[in-house]
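To start, I am sharing the structure in question, which I have written as structure tokens.
Every protein chain of the complex appears in place save one, which is left out.
Chain nomenclature is as follows: A and B, assigned in order of appearance, with residue numbering initiated at 1 for each chain independently.
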Amino acid sequence: MTATAATSSRRRRRLAGAGAVVRRRLMVAVPVLAATSVGMFVLGAASPIDPAQQYAGAAAFTTSEENLAQIRANWGVDDPLPVQYARWVGNLLRGDLGWSTSRHEPVTDVLAARAGWTLLLVGAALALVLAASLLLGTLAAYRRGGWFDRTLRAGAYAVQSMPVFWLGLAAIAVFALALGWLPAGGLTDVTATGTHPADVARHLVLPVTVLAVSQAPWFVLFVRDTVAESLRDDHVLAARARGLPGRTVLFGHALRTALLPFLTLVGTHLPELVGGAVLVETVFSLPGLGAVTVQAALGGDFPLLAATTLATTVVVLTANLLTDLAYAAADPRVRLDD
Amino acid sequence: MTDLALPARLRRPAFRPGIALASVVLVGAVAACLAAPLLWPLDESAVDLARIRLAPSWEHLAGTDDLGRDVAHRSLYGLRVSLLVGAVAAVVAAVVGGLVGTVAATCGGRVDRALMRVVDTIAALPHLLLGIFIVAMLRPSLGAVVLSIGLTHWLSTARIVRAELLSLRTRPFVDAAVAGGASRARVLTRHLLPHVLPRLALATTLMVPHAVWHETALSFLGLGLPPHLASLGNMINDGQRSLLTGAWWASLVPGLLLVAVTLALAALAGRWRDRLDPRVRAELHL
Partner (left out) sequence: MGTPLSSRTATLVVAALLVAAGCSSPAATSPAAGGAGTLVVATAGEPDTLNPVLNYGVDGGSLIFDGLVARDGRNRPVPALARELPTVSPDGRTVTATLREGVRFHDGSPLTAQDVVFTYQAVLDPKVDSTLRSDLDVLASVAAPDPSTVVFRLKYAYAPFLQRLTLGIVPARALAGQDINQAGFNRRPVGTGPYRVTSWTPGDRLVLAANEAYWGGRPANSGVVVAFVADDNVRAQRMRAGEFDAAELAPKLASGFDRQAGYRVERVPTADYRGVMLPMGNPVTGDVAVRRALTAAVDRQAMVTGVLGGAGEPAFGPIPPSSEFAAPSTTGTATADPATATATLDAAGWRPGPDGIRVRDGRPAAFTLMYPATDSLRKELALAVTADAKKIGIRITPEGLTWDAITPRMRTDALVMGYGTPYDPDFVSYKLFGSAFAGQGFFNPGSYRSPVVDKALQDGRDNADPAARRAAYAIFQQQLATDVPWVFLTYLQHTYVVRDTVAGVTPRVEPHEHDVANSLWWNIHTWTKTS
């Protein structure tokens, strides 16, 4: 009775602390987002890129200067920077993210149509890389120095040095062309009329795996090293000395100790994963956010660039918050309200 | 099973046979890079459209590419350029990161919190996108690529240096120095920095392969080094286009060179890390 009462009161305290941590994170998030958006605009103003010329594309060749100047005037891109920024923030508060000059559609439409696929790609790759790295890293640490450990480490270093688009093309060459098991690109079959989940899943196997493999070395090596480290910890040695079976010691004690720093790594590595997604989307011609972001950067499309940067920042900040909460939940030593 | 009970350090020889090989690869690569301009100068404009996509032979050890240029020759120069870009970018990152980390750790308080907030903010943005943006701003060139890599990769260094300095501060020898009346600057330069420098050097070394990787990614998106310049990234991209036409050697050779040198660097850096502090946890999220 008393024990459960104590537990539940502890849990209540912890939940109360969670509210505080969310509040505190939000108080940090708002200035970070504001600073990011101002930074984007300042960089944009300093940029030599002429959005009107980018908009015209090959037609710039037959388009007169007055024609381009009129387009720039229509967009207001030559207005003073504070005016542009105030207009952008004003529209943002009304839920209008502006007009994408490189995509020729509202920024909200670009995000709505594409963000989901990028999130799906990144999310699935993250899930895969987490599961695989925890398993493989732990096994390597358990037999460290053995052939499995050595192969895994060598493989990890090799993959680390391979450009992700290279892995992608190799995967297409092997699994799509030589073996014919999986489609080489796209989101659905070309003649498909909708987005059937099974069809999409089949098309996402290669991109998700390639993205996961390309990001895996960091996670695998980290897990391997931390688990190897914790295998030397007193409490793990004690558990072994108590005669607990190896598997229990490995997964129950050593891996658990290694999990906490691992959570931090996941949080800090998320932006890298998004960067990899840009390349993977390019190679597999997926209609995600990555490709349009590159296009926006090259085309001086600041409404879209600002929106994708802000969206990415929001995702990463949210992930950091979740990491904090998970960290606190997993480690009783961390108090949320401190 | 039994090795669980063994002291871990006894089971450390992992990768050691590789160390010798790695040293040979790295020394050989660096020597070849240094000697190449003297022994075998490269003419960037040596295009020969009559000899395109020749398979490897005695005359062209690694074949020729789409424009009839010798792949082995260009790979060597590519390695030179890529290693140079990687090393300079890593040093830029180390200097920026080292400064920020030192300032944050020694000033503490508000300054520390503010700097770390900046680090967190930048860390929340994808490196590649940030790098693309920097290159787009500066227009693609050697300097822009170096800056783009350097300015996006200093965050982890800053964190490492700061953490190291903070942990050193609580050590007895620092207390002793402070009690002995040493100034703040003196404690920093005489007692703290010597301990941090090896760690900083290690982080920098581990960053070189990553910087080379970043260069290839930028090149793939058309934002890297000038595309006619022999760099490993450019060569892999060019060669990748000829993969389907059967000229596998044009991208495989520079690719293998990249992987071999990266592996050698990583293996040596890993060994160095173990020597430096066998119990330290690796900082791998570069």
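Rule of thumb we're sticking to: contacts are C-beta pairs under 8 Å (C-beta built on N, C-alpha and C of every residue); 3 or more make two chains touch, one makes a residue touch a chain.
This structure is a prediction, so every number in the text was calculated from the model and none was measured.
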Per the touch definition above, residue among A:Ala154, A:Val205 or A:Leu263 touching the missing chain: A:Leu263
Of A:Val159, A:Ala212 or A:Ala291, the residue in touch with the unshown chain: A:Ala291
Contact partner of the left-out chain, one of A:Ile172, A:Ala228, A:Val249 or A:Ala277: A:Ile172
Absent chain, residues of subunit A that touch it: 48-50, 53-65, 67-68, 70-71, 74-75, 99, 102-106, 112-117, 119-120, 123-124, 126-127, 130-131, 134, 169, 172-173, 176-177, 180, 183-195, 197, 251, 255-256, 259-260, 263, 282-288, 291-292, 298, 322, 326, 329-330
Footprint left on subunit B by the chain that the document does not show: 44-50, 52, 66-68, 136, 139-140, 222-223, 226-228, 238, 240-246
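To be clear about the criterion, only the chains that are shown with their structure count from here on.
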For subunit A paired with subunit B, centre-to-centre distance based on mean C-alpha positions, whole Å: 23
For the subunit B and subunit A complex, residues of the former touching the latter: 1, 3-5, 7-8, 11-15, 18, 117, 120-121, 123-129, 132-133, 136-137, 139, 209-210, 212-213, 216-217, 220-221, 223, 233, 236, 240, 243, 255, 258-259, 262-263, 266-267, 279, 281-282, 284-286
Residue ranges of subunit A in contact with subunit B within the complex: 28, 32, 35-36, 43, 46-49, 142-145, 149-150, 153-154, 157-158, 160-166, 169, 173, 218, 221-222, 225-226, 228-229, 231-232, 237, 240, 246, 249, 261, 265, 268-269, 271-272, 274-276, 278-279, 282, 293-294, 297-298, 305, 309, 312-313, 316-317, 320
